[in-house]
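In this view, the complex is presented without one of its protein chains, the others remaining in place.
Lettered A, B and C in written order, each chain numbered from 1.
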Amino acid sequence: MARLYDHIRRSAATAPDNDSVSDTGRTETFSDGVLAIAITLLVLDLHVPLRGTLGDESLADALGHQWPQYAAYVTSFLVIGIIWVNHHTLFRLIRYVDRMLLFINLLLLLFVAAIPFTTSLLAEYLTAGGSAARTAALVYSVVMLAMSFAFGSLFIYVVRHTALVEDNVDPAALRTSTRRFTALGIVLYGATILVALVSAPACLVLHLAIALYYCFEQIRTRAE
Amino acid sequence: MARLYDHIRRSAATAPDNDSVSDTGRTETFSDGVLAIAITLLVLDLHVPLRGTLGDESLADALGHQWPQYAAYVTSFLVIGIIWVNHHTLFRLIRYVDRMLLFINLLLLLFVAAIPFTTSLLAEYLTAGGSAARTAALVYSVVMLAMSFAFGSLFIYVVRHTALVEDNVDPAALRTSTRRFTALGIVLYGATILVALVSAPACLVLHLAIALYYCFEQIRTRAE
Amino acid sequence: MARLYDHIRRSAATAPDNDSVSDTGRTETFSDGVLAIAITLLVLDLHVPLRGTLGDESLADALGHQWPQYAAYVTSFLVIGIIWVNHHTLFRLIRYVDRMLLFINLLLLLFVAAIPFTTSLLAEYLTAGGSAARTAALVYSVVMLAMSFAFGSLFIYVVRHTALVEDNVDPAALRTSTRRFTALGIVLYGATILVALVSAPACLVLHLAIALYYCFEQIRTRAE
Partner (left out) sequence: MARLYDHIRRSAATAPDNDSVSDTGRTETFSDGVLAIAITLLVLDLHVPLRGTLGDESLADALGHQWPQYAAYVTSFLVIGIIWVNHHTLFRLIRYVDRMLLFINLLLLLFVAAIPFTTSLLAEYLTAGGSAARTAALVYSVVMLAMSFAFGSLFIYVVRHTALVEDNVDPAALRTSTRRFTALGIVLYGATILVALVSAPACLVLHLAIALYYCFEQIRTRAE
């Protein structure tokens, strides 16, 4: 197997001569599609207050009361946006995908595609208080943790199959970097589950903070 | 005609000099788009229980009662995901598309785009029991069988027009592999129709099992 | 201007050295996106009959009564599918796009993106009879005619700016072919408007027939 990969890497100019290995083009297009749709579907959670339902309230007040929707929209938009940035970063390092990697990627997309639902759920119950708010925050956090595990699996799979990665990537630097990246993600999203059990709004704030943190944290692929 | 294709294959570096034959790029982009949207629209079937409608029930219970929605979501996500993986595998073997192939591909996409509807239908009636549940499972299974026929037609068309395929594909291996692949798909999805007449939940379980099976089954393009 | 284009054509290997002219890649990606989304959004028009609303009716009967939705879904899917096939055929002939062409293309997409709405409208009123059915069929047909005009404008613009087209295209053959193609489209969709004034179902049948006809009619770019 390793020799096959070696052969593939040497004949980089031609399509890989193997049933289960292909270049990354369509996988990126499909993933970009799912990520772009999931991020844009978030807007369907923003509901326009209908004209007949305002009563004595002004539209400005009605919109103001929807702040949990906006907060959830911005947070989830940022989370999916960062997933895309890191997905993009990871796939820049990959030269070929094999069938297993496609399925791990599919698992990641399964959880990402569920985010508009969990976002909508959290927005609906964020200010409900009591067990309902905690349940909503818990579901939101569990899906994020599952996404984090799927992303980690993708990293680990790539690190363990260095024949799939580009020549100019230092395997040791990649391994160290992705290990920290994955462990951190699981710890942080694990923490959101604990916070969800206490307070839904605090949980959303933590998710936003994690997203902002990940804007700066990045994967390194070369020895420093 | 065959000579024309031969000519095209020899001048692989340039765009094919023929009105009805083109390279596969945009067909893949468009198909990736439809598949990505169909797979992501599945999430619209997951309904957030509204705050005013919970009554005495806790949110956790209300979400728990929606298990048919989650089961249908995961199953259909996996099915469309695998359709994408196999579509990707097939188009890796194809060098050019002609007009007929575009329309067979469109037929496939017609059934795939209907999956969010049949999924929603099955989720709504999965636990309804009686003839309604069987009807929903039947509609779900019939659309899958129709999709399977369309995919089979795509395979058969490609196998019969070997001038469209890449040079490094062994036509005999491809023929044998796609024949088994197609026959199996039709037999398996035909079986789901029979099971749908008995039990909707059993039918969904069978669909999930078929999807898991297809994670491992794959098209071979070289003599073993 | 013409000389500028000539210069561009000669330096085909490099990006065109002009502010308002670019290659067709992103225009195709964006158009593929809009077309793929519009074609997939059609499924949102298929409504699942809710469990509580069936009454004495069986689910099978309730689904059967929705035949206008399925008929409209298949027809519009085919229409958008063929728009994509012809868009793909046209852009294969184009080497560069300029700003004007981008806006004509945008106009085409404006009408295509409206098709899920007009399809939903026609499905809702197809069997309503009277003026409501005729109005719905009229709106559906007018948007198709407008789309046809926009597509015709795209063809005419390309034919008149031959410097944008690929070298291997015969301008005279392209002109003759697109002229017939455009005139025919306008005549046929004009006819649907007349039929809409008489009968909505007949109008839908005519739209389906036109779509099937266009599966076979195609643009020619070489002298025969």
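In this section, a contact is a pair of C-beta atoms (placed from the backbone, for glycine too) under 8 Å apart; a residue touches a chain by one contact, two chains touch by 3 or more.
Remember, it's a predicted structure, so these values are computed and weren't measured experimentally.
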Practice item. Out of A:Arg92, A:His161 or A:Arg179, point to the residue that touches the absent chain in the complete complex. Key: A:Arg92
**Study point:** Contact partner of the left-out chain, one of C:Thr75, C:Ser120 or C:Thr192
**Key:** C:Ser120
Exercise for review: Just name the one of A:Gly33, A:Pro68 or A:Gly185 that touches the chain not displayed here.
Suggested key: A:Gly33
Point to revise | Residues from chain A at the interface with the omitted partner, ascending | key: 28-29, 32-33, 35-37, 39-44, 46, 48, 50-51, 54, 58-60, 63, 73-74, 77-78, 81, 84-85, 88-89, 91-92, 166, 168, 215, 218-222
Exercise for review: Quickly run down the residues of chain C that touch the omitted chain.
Suggested key: 15, 17, 19-20, 22, 26-27, 29-30, 33-34, 37-38, 41, 44, 99, 102-103, 106, 109-110, 113-114, 116-117, 120-121, 124-125, 128, 131-132, 135-136, 139
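Basically, only the chains that are shown with their structure count from here on.
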Point to revise | Innermost chain, where centres are averages of C-alpha coordinates | key: B
Exercise for review: Specify, for the interface formed by the sequence copies chain B and chain C, whether it is same or different in terms of residue numbers shared by both sides, with half as the dividing line.
Suggested key: different
**Study point:** Turn needed to bring chain A onto chain B - CA fit, degrees, nearest 5
**Key:** 90
Study note, to complete from the structure: Between chain A and chain C, the Cα-mean centres are separated in Å by 35
Exercise for review: Measure off the straight-line distance from the CA centroid of chain B to the CA centroid of chain C, and report it in whole Å.
Suggested key: 25
Check your understanding: Mind pulling the chain B residues that touch 2 or more other chains?
Key -> 29, 33, 36-37, 41, 44
